[in-house]
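Worksheet: the structure to be examined is printed underneath.
Here the complex is missing one protein chain, while the rest keep their positions.
== chain A ==
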Amino acid sequence: MTASDTLGRQETAAPAIELKGISKAFGPVQANKDISIRVQPGTIHGIIGENGAGKSTLMSILYGFYKADAGEIFIAGRKTDIPDSQAAIAAGIGMVFQHFKLVENFTVLENIILGAEDGGLLKPSLSKARKTLVELEQEYGLNVDPDAVIQDLGVGMQQRVEILKALYRQADILILDEPTGVLTPAEADQLFRILGRLREEGKTIILITHKLREIMETTDTVSVMRRGEMTATVKTAETSPAELAELMVGRKVLLRVDKKPATPGEVVLDIKGLRVIDEQGVERVKGIDLQVRAGEIVGIAGVAGNGQSELLEVLGGYAVGTGDIVVSGQPLDLSGKHSDGQSRRRSGIAHVPEDRQREGLIMDYHAWENTAFGYHRDPAYSKGLLMDNAAIRRDTVGKMERFDVRPPDPNLAAKNFSGGNQQKIVLAREIERNPDLLLVGQPTRGVDIGAIEFIHQQIVALRDQGKAILLVSVELEEILALSDRVAVMFDGHIMGTRLSAETDEKELGLLMAGVGA
């Protein structure tokens, strides 16, 4: 039997899910426009699209959170109404949300039975679930300690509990919404192995993501959404990342960062013997030496939690460290009263923090207020004793224009912008201060592909003006694409430094795992 025979036979079977003409509007915003899609049973079907393209709305309709304005849902060939989550569960649909729906201080077992108990008393349900869990573990290789409390588990394990919850409810169709957003690369790989195993056992999987690489590596079929519409459904084997990116964004996208070779100048940042001990008394940075020169981007690669965040925090002035750091010839105060963000800015350091929603912005404040933060003492922003709000607004409008922030409305609260546009606000604030040294943490986390391209271009442009840039990212691809030199951190040490032109993912991956030196 040839491959095409198999395909042909699959397509004659009733699709696991078929949506016909689904539409949903929120006020004037048409989130889903006449969407039709067929998902074949026993396949991994990717749905890709930028933030706000309507992927989550579509899945919420499928899981009974919203009622579609028009359209029909067929599950395994039968027309099905899904008015609430209970109906979705009964139809065999399980959902793994981007933000897990787990009770943090319950055990794994308690979370699994919640809502699917067998009777009024817990004991029989718990012992039945314990048995089922062992079976599921053998069937799919999903091992997890049933008595562990959720808050003691890592995100990868918590996600596994979410998958087990769905399987315990006998889901045949599993929807995963941006499942790798919170995972380390190793955890993501593990997840995809599990999904492969589930597919082998005949489950149907819908994978929602905006990461092209995941789509290319794991899916059988991929549907692309743009502005509420389903623009294409193609076989993954017959498409390419470039084609998908174009379908998503509606124009050609540069997947590689276009940059000239670096021309490093003198040393701007010089770190010697830096150690950082966190609040729990754990040593996070264990004596590192690092230099960043003018006109170069140095990327710090590593699995999250190996000391990169602490390095950025000390440089940004909100963590205490020991050792020597010299910026443009001036030593930094690492623990005294000049160890704060204000002093760092005076030393010519600008900082785009890793967690933009907590450290970079105040989500409830307007965009114009956010662009002034940290620089609110700038004479251009004040009129005598008072702040010159009109001047700040004018300045913000300019920044929004230059950094293509959409919508360009300075009076909108930060939380009302998409992830990419929030990041552009932070970048505009920091880059336009013309710093000698720019610290950038996770510049494109949760940012859609069109904005990634723009953000990368801005960082490279700053480098080409002869500024020093220290980049921290857990996305190895990003590190390789942007950096001129790569330093790999593992367990608080720098395992090695490589020129990015002379290394590859494999070598860096080994260093990230603490192998070799």
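In this section, contacts are C-beta pairs under 8 Å (C-beta built on N, C-alpha and C of every residue); 3 or more make two chains touch, one makes a residue touch a chain; residues count from 1.
Criterion: contacts and distances are computed from a predicted model.
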Missing subunit (named according to UniProt) among the choices "Electron transfer flavoprotein alpha subunit", "Acetolactate synthase small subunit", "Cytochrome c, mono-and diheme variants" or "ABC transporter permease": "ABC transporter permease"
Which residue of A:79, A:101, A:235 or A:377 touches the chain not shown here: A:101
Residue, one of A:51, A:111 or A:371, that touches the chain absent here: A:111
Touch list for chain A against the chain that is not drawn: 56-57, 60, 63, 65-66, 84-86, 88-89, 95, 97, 101-106, 110-111, 113-117, 119-123, 125, 165
